[in-house]
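Working notes, structure below.
Removed from the display is one protein chain of the complex; every other protein chain stays in position.
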Amino acid sequence: MAVVGRACLIIAFVVSIYGVGAAIHGARPGNRRFAESARRSVYAIAGLVTFSFAILEGAFLTSNFSFVTVVTHSSTTTPFFYKAAAAWSSQEGSLLLWAFLLSVWSSVVLTITRNRLRDVTPYATAVLLGFATFFLGLLVFTNSPFDTVAGPAPVEGSGLNPLLRHPSMMTHPIALYSGYTLAAVPFAFAIGALIARRIDAEWIAATRRFALGSWLALGIGLLLGARWSYVELGWGGYWAWDPVENAALLPWLTATALIHSIQIQEKRGMLKIWNVSLTLATGTLAIVGTFLVRSGILDSIHAFVEQGNEIAWLFTGLICVMCAGSIALVVSRRALLASENRIEALLSREAVFLMNNLVLVALTFVVFWGTFFPLISEALTGEKHALGPPWFGKYIVPLTIILAVLSGIGPVLSWRRATGLNARRNFAIPILLAGAAVVVSLALGGGRSLGAELMFAACAFLLGCVGQEFWRGTRARRAMSGEALPVALVSLVRRNRRRYGGYLVHAGVALLFVGIAASSAFQHVITPTLQVGQTAHVGGYAIHYDRPTGTITTKGGRLERINLGSDLTVRQGGKVVTRLHTERGYYPTDDSSLGVVSRYFEGEQTSEVGLKAGARRDIWTVVSPDTDPLRPIISQGDKVFGDAKNLPPSMGAALLGQAIRGIVNRYERNPPPAQFRFIVSPLVSWIWFGALVILFGGAISIWPPPGGATRRVRARYLARVGRESAATTS
Amino acid sequence: MDPSRKRRIRLGVALSTAVLLAAALVYTSFSASSEAVKPSQLVAQAVPGRNYHLTGKVVNGSIRHDGGVTWFKVRDRDATTSAKAVEIRYTGSVPDPFANGREVIVDVKKGTAGDYIGAPDSLITKCPSKFSAKTKQT
Partner (left out) sequence: MEVILIILALAVVVWVVSGPLRRAERPEAASAARRAGLQAAKEAKYREIRDAELDWRTGKLSERDYREQDRRLRAEAVEILRELDELD
C-alpha cells in the first residue's frame, strides 16, 4: 500500500501543477471553465492527499513496520490513541498533515466562494495550488512518508517518545497547522485581489472570516502548547520565548491587527494598504513558522530535525518569493489602495484602532527581532548571540499594558468623532475600577512588581469598559423590545455577534493578562531535597513528604514503565489543603550496550506533575527520585542476567519481572532523599479560563448570522431607505 | 492648525516613536544578549564573568547528581571525541529528556577558578529527533 500512497502523492503533485496553469488561464474572461477545472483540481488533490493520509494512518494503527516512518516512530506497545498521533510526529508525516489540512481548507473555502469574487478566485486558487505544489514536491522528492524498509519488516518499532504521550499531541499540531494553513487562504485572496485590482467591500468581507478562522486556530494551537508545557513537562512554566513558540505567535499577532484594521476599511474605506500588508504578512509569517519548526535553523527545544537539511533552503526560497511578490504587487497597485477618508479626530474609534495596530506591529517586531537575533547578530557581527526571556519581558510587558488600555478605550468611542462629554462620562467607572484594582492588589502584597500593578489596573479598566458595554447594550435592547434582562442580553449578542463576540474576546484577554502577570511576578519556587517525613515551606504552604511510591505499569504482559514517586500532603495554617501525588516514569530502552536490568532505568524519563489548581493559586510539584543507591543492585542484576544466557525466554522474563519488582520495593522500603520542585503560583487558572473566554468570543464573532434574520433586517432597512429616497426625490 | 498640518505632526510623532523604540530594541539586544557558542569555542575564548549560551551534546556517562547540583559534560555536536568537552556545574530544573547524548542548551558563566557554572533553570534539552533510544556515541 505504500506504493499506492506514493503514487497518490505523485498524481496530486502533477495535478497541482496543472491546476496552477488552469487557474491563471481561467482568470481571463471567457475561460471560466478552466477556473472551474482548477477548483476541481483542488478537490481532487484533497481527495488524493486524504487517501494517502489514511494509508499512512492505517500503517501506524496496524503497526505495519515495513514503513520506515512507522518503525522509527511507533511500536506495538504504543497506545492506540498515540499510534494515530505518531503519524505526524515525523518530518514526513507532519508535511503530509500540512498538505492534507491545506487541501481540505482550500476545498472548503473555494466551495464557499464559488459564486463570489469571480475575478479574484482564479488567482487565489493558483496561489493555493502553488503552496500545494511546494509541499507535495517536498513529499514526493525529498521527504516521502512512504519509504519502505529494505528486506523483511522488523518485528518491533522504536516507539513514540513518551514525552509526546499526552492528549495534546493529538490536538496541538492539528490546531497549529490548521492555523498556518488557514493563514494561506487570506494570503491567496489578497494576492488575487491585488492582481485583479479588486480591493473592495466584497474582498474585505471574505477576508475577515478567513483571518478570524486562522486567528482562532492559531490561538487554540498556542493555548494547547502552553497547557501541555505546564501540566506535562517538568519545569512548571507555560511559555519560554522559544523560537518555535514565537514562530506561531508572530502570525497570530499580525492576524489580530488585521481583524481590527479590517473594520476600519469596512467603515471608512481607510487602511487598505495596512489590510493588504497585514494579510500578506500573516501568510508569510505562517510559512516562516512552518519553516522554523521543520528546518532546525534556530536552537530550540522543539528541535525535531537535524540542522542543515535541504528543506531549509527550499523554504527560504519560498519565503523570498512570497516577500518579493507581495511587495512588488502592493507597490504596483498603490493607487488602488489609497484611502477614501482621513482620520478626523484623535478621539475616535479608528484613531484608537490605529494606535492599537501600531502596538501590535511593535509587538510583532519585538518578537521577530528576539527570535531571529542569533541569525541577525551572526550576519552583522559574525558572532551568534542569543536573547533570553528577560529581554523579551522588558518590551512585551509595557506594550501589552498599553494594548490592554487601548482595547478598553476603542470600543467605548464612536466612529469618526466621539462626543467629548459622552466619552468622559463613559470612562468614569472603568477608571474607578482600575483604581480599586490597584488598591486591592497593593493590600494583597502586590507592591513588589510595578509591571504587574500597572497590568492589573489596565485589565480592570478593560473589564470595566467591556462590562459597561454589555450592560448598556442590554439596557438599550430591553428599552426597544421589552424583553427581560437575560433574554435581552442573549438577543443583543445574537444580533450583534461581531461586536459582542469581540468584546468577549477583550474580556478574555484581560483575564489572560492578569493571570500571566500574577503568575510571573508573584511565583514562589523552591527545589528542596526532602527525606520521607520532612516538610518544605513555600508561598505560605507547608508541603510534607508522606511516603514514597513505587509501581510498575504493564501493558499486554510487557513492562511499559516503572514509576517512582511520592505522596505529599499540603497544609496551610495547620489545615490540610490537598494531597498530591507526583512521580517519575522510567521507560525501558532497547539499547543492547546496557545490561538487561539497567535498560529499565536508563531509558526515557517523564515527570507526572502533581497539581492542585485553584481559582486563586496553583500548587505544582514534581519529583526527581535519587536512583543512585539502587545502582549496586541494578549492576548485580545485570551481571546475573548477563551470565544466565541459556535461560528459556519465558522463565527469563518472569525472573526479570520479579527482579525489577524487588528493586522497586526496595526503593519504597528504603527511600533515599528525593529532589523536589515546588511552585506556588497565583492566578494561573485565570490564564486557561481567559483563553477559553477568548475562544468562545471568537467563535461568536465568526458565526454567520441566521439567513432569515439578515433578510428581515435588510427588508426593513430597504423599506426605510426607500421611503427616504422617495421623500428626497419627490 | 489646519488638518493636513495636524496629520503631518501626528505622522512625525508616530515615526519618531517608532525609530526610538527600534533603536532601543537594537541597542539593548546587543548588550543583553549572550554569545551562542559550542564547547570548543567556549574552551578557546571564554572570558571569566561573561554569560554564554552554550549548545552541544551531553557526554555519555558524565552526568552526576550531588544534592541539588547536577554535573555534566558537554561536547560539540559533531565532535567524535570528548576531548574538548566542558564540565558544567548546574543548579535548577532538569528537563525530563535530559540524558546521555542529548542535545542541550544552557547559559553558562566562566568562574574565576576556571570552572563553568550553569545559570539556574536555564537548561533546555531538545526533543530528540528520531525518538529512538539508541544514543551510542561518546
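Going by the order they are written in, the chains are A and B; count residues from 1 in each one.
The criterion applied here is as follows: a residue touches a chain if its C-beta (ideal position, glycine included) is under 8 Å from a C-beta of that chain, and two chains touch if they have at least 3 such contacts.
These numbers were taken from a predicted model, which means no experiment stands behind them.
The chain not shown here is in contact, across the full complex, with A.
Here one chain is not drawn; of A:Val4, A:Ile112, A:Val490 or A:Leu647, the residue touching it is A:Val4.
Note that of A:Leu413, A:Ala521 or A:Val623, the residue touching the chain absent from this view is A:Leu413.
Residues of chain A that touch the chain left out of the display are 1, 3-4, 7-8, 11, 15, 18-19, 29-34, 36-37, 40-41, 43-44, 47-48, 51, 116-119, 198, 200-202, 205, 266-267, 412-419, 421-423, 425-426, 469, 472-473, 476, 479-480, 496, 499, 713-714, 717-718, 720-722, 724-725, 728.
Note that only the chains that are shown with their structure count from here on.
The touching residues of chain A, counted against chain B in their complex, run 72-73, 89, 158-161, 163-164, 233-236, 240, 242, 299-306, 342-343, 346, 358, 362, 365-366, 369-370, 373-374, 377, 383-388, 390-391, 394-395, 527, 529, 589-591, 593, 602-607, 624, 626, 628, 675, 677.
Within the complex, the chain B residues that touch chain A are 3, 7, 10, 14, 18, 21-22, 25-26, 28-30, 32-37, 53, 55, 65, 67-68, 91-97, 99, 103, 105, 107, 121-122, 124-136.
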